[in-house]
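Apart from one protein chain that is not included, each protein chain of the complex appears where it belongs.
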Amino acid sequence: MESLYPPIVNGKAVYDLESQKYLKMWQGPQHPGVTGNMSLELDICGDEVIKCDTHVGYLHRGFEKLMERRRYINCFPIVCRICVPEPDTNEYLFATAMEDLMGMEIPERALWLRTLNLELSRLASFLMWIGGQSGAFGMGTVAQWTIAYRDYVLDLFEEWTGARIYHMYMTPGGVRGALPEGWVNRAHKVLDGASKLLDEIRHVMLNNAIFKQRAVGLGTITPDMMDRYGIVGPNARGSGVARDIRMDMPYLVYPLLDFNIETESAGDAYARTVVRWKEIHQSISLIRQILAKMPQSGAVHTTLPNVLHLKVPAGQTYVRAESTRGEYGYFMVSDGSEFPRKVTVRGPSYTHAMALLEDLAVGVNIADIAGLMVSLHTYPPEIER
Amino acid sequence: MIDNEINYDSEPVANAGDNSSNPTTSAYPDWRKDDNTLTNAGLPDEEQEWFCDARPQPARKSWQPIEDFLNWARANSLWILAFGTGCGAIELRPLVTSRYDISRLGMQPRPTPRQANVFMIGGYVSIKTLKRIVRSYEQMQGPKFVVAVCSCAINGGMYWDSYNTVKRIDEYIPVDVYVTGCMPRPEAVLAGFTKLKELIKAGKAEGQNLYAEKFDWYKENQKKVIKDWNMPDYNW
Amino acid sequence: MSIALKIVWAFISLGVVTVWGLTLNGIVHKIFARVQGRLGPPVWQPFIDIAKNNAIRTAITHGIMFYLGPVFRIAGGIGTYMFIPVLFGSAYFSNFSMSGDILLVMYFIFFGQLGMALGAGEGGHPYSAIAVSRGLAQMTAFEVPFALSIISLVVQYGTLSITEIVAAQQGSFLNWTLFTNPLAVIAAMIAMLGMNMYNPFSVVIAPQEIPIGPPTEYQASFMGLLATNRGIFAGAKLVLYMNLFFGGATNLPILMLKTFSIYMFSVFIGAAYPRFRTENSIRFFLKYPTILGIISVLLFSL
Partner (left out) sequence: MEQLYNNLSLQFELNDFMLRHGTQASFIAKREQLVSLLTNLRDIHGYTHLVMVTCVDWLEDKLFQLTYIVHNHHDQSDIIVKVLIDRDMPEMDSIHHLWEQGRVFQRELHEMFGISFPGSPGQDEPMILEGWQGPPPMRRDFDTKEYCEANYSNRERDSREPEEHMQRKLYPED
């Protein structure tokens, strides 16, 4: 008579997946609990996941190949589509990589505007994320509030840059334009509302007993996993590892601003939620500081030669910035021609969703898979690009 | 903004052409010599019995006044399949929240294709997604409608030279309404849905019957680009 | 009254409760939407949805049991309703009320869910199978406090007939079970949260994990049948609760007011809470409501 229980080797149960005793279940790509167009192949025993495989590639467009065929300036509409909810990091990094290779200087006012743009998009992305996180645990109300509020931030973007989602605001050599008249007042109003909303979220979501019961202890990341899995950003800060590129390797005007690295020590989904909740506050405070300190006049763009025939000197560089998900990097190789030789994008979701999620999902209840996945804050389009 | 004129009568996609005179030194199989052989044409026979093997038939309409009433009901209760196939899906979220709130028009996202009526193609369609789109579309029960959002679904958009995205989604599944833009604003998507409602009420949104009538044409096109055809041919 | 006339009136009252139940569903969607800051669908949206679902031209089936699932479900709903006296003292709206009807009603409440489980199981979708196991586990759990509170009522009033239980609560609102036996009412109301499957007990139909739950594979007119049952069953449950715990109703406006208020209890909780996992919800049901139920049974039987 066969044993009902799987054999235990080294303290871990070893499941014979070929025995057809276990149910195989797919979550995604057509599934509301998965963050975008990707899928998880789960082997489950009872309610517990015993094996998880991440399948990506549903959104592959071959950007790195397409960029080989396009001039530098033609790449800008493409790069911002790599990460849909937060496209500005891509624009900034592509522009910076070009400026780095060309040795170009940026006017000071453009630096401030770029920082403002990055922080505002961070706010929008986090608002979207917090909606996803609450929705994953069945709290549709908070999701509706935050995602609807994100629209006001998008309105600010629209007035400022002319587009809701894809702004294409940062061009090599500066930014496309200054702030419109009266924009600052409207921005302050939106920020006030956002702080109020965050307080409400703390009451309804973070202090909720059921939310705590489910999120505490879910998908714990320990500090020793950091380097093995390449964990960056809020996922690392949720485990008490204070890593923030804005602080560690300052870029733009971040050294002039007053902020600190928010950390939590538990490393579980709840700690990650709290870290991100704090970072929205931080982001709001940063935007307020930028609006107060920003120079009101000056050039926003350096003079450039004909951008259609812009030749970038040969060289290789890696530039990085802190996105909502962590370290976002561009590795650009130029061979001195009008076309980039190779641009590689390092999206933080790449490691979080592939190697890390596959390991964290083992042993988790299937009801919590969506919550775990959202708490890692992965965006599929930046995995496969 | 919204274009409903679809040329359904165009010929099937031209084949790869005769480039076999182009000698290549690569160790990999030459994609130019593709003669429509599939790496995996359908499932093995013993698994086929799990799926329906009847071809789709064009559905008959009922008596016109009843059909008018049914069309009114269909138009006022559109359930969208919650499948974010591309970046256009990010505007689906503002659409269901308070700013635009499609639920006041009787629409709601539905997580299973069996119960959904509207397939919103959100932007570019990669080959891997196309396979899932075809499968989800076939699992939907008719009358079913397709709204193609974003330029990429109409003519490839900015991915016109990408090797992994299809350029015209209407060669693979019938499309009722197109919404152009990259990205289209939520208002544009709403206008698209309103247009779809008008079409349904007028009895013109018969994509399901079109798919059944031109089934072979659609299947041929699908199999031309989906090289890993590891799914049953008919699955309703 | 002759049995033929009784049947006619029973079907009329079934029609009334269907319409009222569906309207309540529409109102609930509206209230959810308002809490979330939206306008929400029109109140008559459930009716359009049913018409739409029946207007679908094609439907696929996975076998006999798959057909019978929604039939069992709606049979459970109608069966529950048929043995509840709707209006106290009314000769026309008393359905097939009889001396032991409370037992039949309890049986029918769970009959529909079991039939649905069989049908959904044949659908073959893994989400259906998982949702069925979750649903049956949760059902078993909330059945315990519900049954205990019914036993407590039976002991309190010394009868198995709903009509007599309602009759015992007439006079003043202080005679309602709500005030004479509050522990049993609390236990039963918590059980109703599980029965209605709103948050925090919505793990059965959790749209983020196993979308839609048991009816994942159901479409077209099957879906229409299930949606109709949502109206009937919601109405039947609310009328039952009103009769058992809130003094019943003597005319339709009072019935509407009372059932609406009872429904709002689970709706407001549902709008503000996340959802429990299966084991959390089972543990919850078997803890506080069960203890309350046992205490109330002991109070009245000792």
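Letters A, B and C mark the chains in the order given here, with residues in each chain numbered from 1 onward.
Throughout what follows, a residue touches a chain if its C-beta (ideal position, glycine included) is under 8 Å from a C-beta of that chain, and two chains touch if they have at least 3 such contacts.
Please read all numbers here as calculations on a predicted model, not as lab measurements.
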Where the missing chain makes contact, among the chains that are shown: A, B
Sole residue of A:Lys51, A:Arg202, A:Arg288 or A:Arg341 that reaches the chain not shown, by the stated touch rule: A:Arg341
Of A:Ser134, A:Asn235 or A:Thr351, the one touching the omitted chain in the full complex: A:Thr351
Option from B:Leu81, B:Val96, B:Met120 or B:Ile226 whose C-beta touches the chain left out: B:Ile226
Touching residue (missing chain; options B:Ser136, B:Asn164, B:Gln208 or B:Gln222): B:Asn164
Given B:Ala59, B:Ile127 or B:Ala188, the one touching the chain that is not displayed: B:Ile127
Residue ranges of chain A at the interface with the undisplayed chain: 56-57, 60, 62, 64-66, 68-69, 71, 74, 100, 226-230, 232, 243, 248-249, 306, 308, 316-318, 320, 327, 329, 331, 333, 341-342, 344, 346, 350-351, 354-356, 359, 384
Hidden partner interface residues of chain B, rising order: 13-14, 16-17, 19, 26, 28-32, 34, 39-40, 127-128, 131, 154-156, 160-164, 166-168, 171, 224-230
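Please note the rule applied: only the chains that are shown with their structure count from here on.
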Overall pattern in which the protein chains touch one another (line/ring/star/complete/other): complete
For chain A paired with chain B, centre-to-centre distance based on mean C-alpha positions, whole Å: 30
Junction residues of chain A - those touching two or more other chains: 31-32, 144, 148
Shared interface positions of chain C, touching two or more other chains: 36-38, 207, 211
Residue numbers on chain C that touch chain A, as the complex places them: 32, 35-38, 126-127, 129-130, 199-200, 202-203, 206-211, 271-280
Contact footprint of chain A on chain B as seen in their complex: 81-87, 89-91, 93-94, 96-99, 109, 111, 113, 124, 126, 128-129, 132, 136, 158-159, 161-165, 182-183, 185
Touching residues on chain C, where the partner in the complex is chain B: 29, 33, 36-42, 45, 48-49, 51-52, 55-60, 207, 211-212, 215-220, 223
